[in-house]
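All remarks here apply to the structure that follows.
Only a single protein chain was left out; the remaining protein chains are all shown in position.
Up next is subunit A:
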Amino acid sequence: MRKVLLFLPLALFAAVVLAFAFRLYAPGDAIIRSRMVGKPMPDFALKPIVPNHPGLAAADLRRGAPRLVNVFGSWCIPCRVEAPQLEALKARGLPIDAIAIRDTSADVAGFLRDHGDPFQRIGDDPTSRVQIAIGSSGVPETFVVDGKGIIRHQHIGEIRPEDVDGIVAAWEAAR
């Protein structure tokens, strides 16, 4: 009995190593799924931030057709990286609205001039209040909202070229 007991630490260690190895070779995806997926957009009404785009309210997302909502900031580098992909989504017929986080009118205008303007409506969220309410913890993020204002999909981080088809599919599915 004592002999077996002496090897107990080794056995425990072996179990820990197995767990480590498992995790090392099957790394769990680090993305935390939004609890907002499947839930309606909370109520909000954001003022416009640039003159040539109207502001964005939750009511605008309940007009019967699915839309994308892009959460971005002119100060955010990955947002520039994803700009061509947003253009591509627009070209494939997806309507896109945006929420500008902690931004200024001049900066957003400059961003749209330099990196393209795929947006219909842009709401001004200077304190991130709406961003937090809709379950977004960073920029950029992109939501697929169906015609009844229910969040169907949340893409966290920049949209890379390989993500475009997936987002189109999520938008198709929301119809």
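Criterion: a residue touches a chain if its C-beta (ideal position, glycine included) is under 8 Å from a C-beta of that chain, and two chains touch if they have at least 3 such contacts; residues count from 1.
Going forward, contacts and distances are computed from a predicted model.
Peer 1: Write down which listed name, "Hydrogenase maturation factor HypC", "Lipid II isoglutaminyl synthase (glutamine-hydrolyzing) subunit GatD", "Heme lyase CcmF/NrfE family subunit" or "Iron-containing redox enzyme family protein", is the UniProt protein name of the chain that is not shown.
Peer 2: From the listed options "Hydrogenase maturation factor HypC", "Lipid II isoglutaminyl synthase (glutamine-hydrolyzing) subunit GatD", "Heme lyase CcmF/NrfE family subunit" or "Iron-containing redox enzyme family protein", the omitted chain resolves to "Heme lyase CcmF/NrfE family subunit".
Peer 1: Could you list which residues of subunit A touch the chain missing from the display?
Peer 2: Missing-chain contacts on subunit A: residues 2-3, 6-7, 9-10, 13-14, 16-17, 19-28, 30, 32, 126-127.
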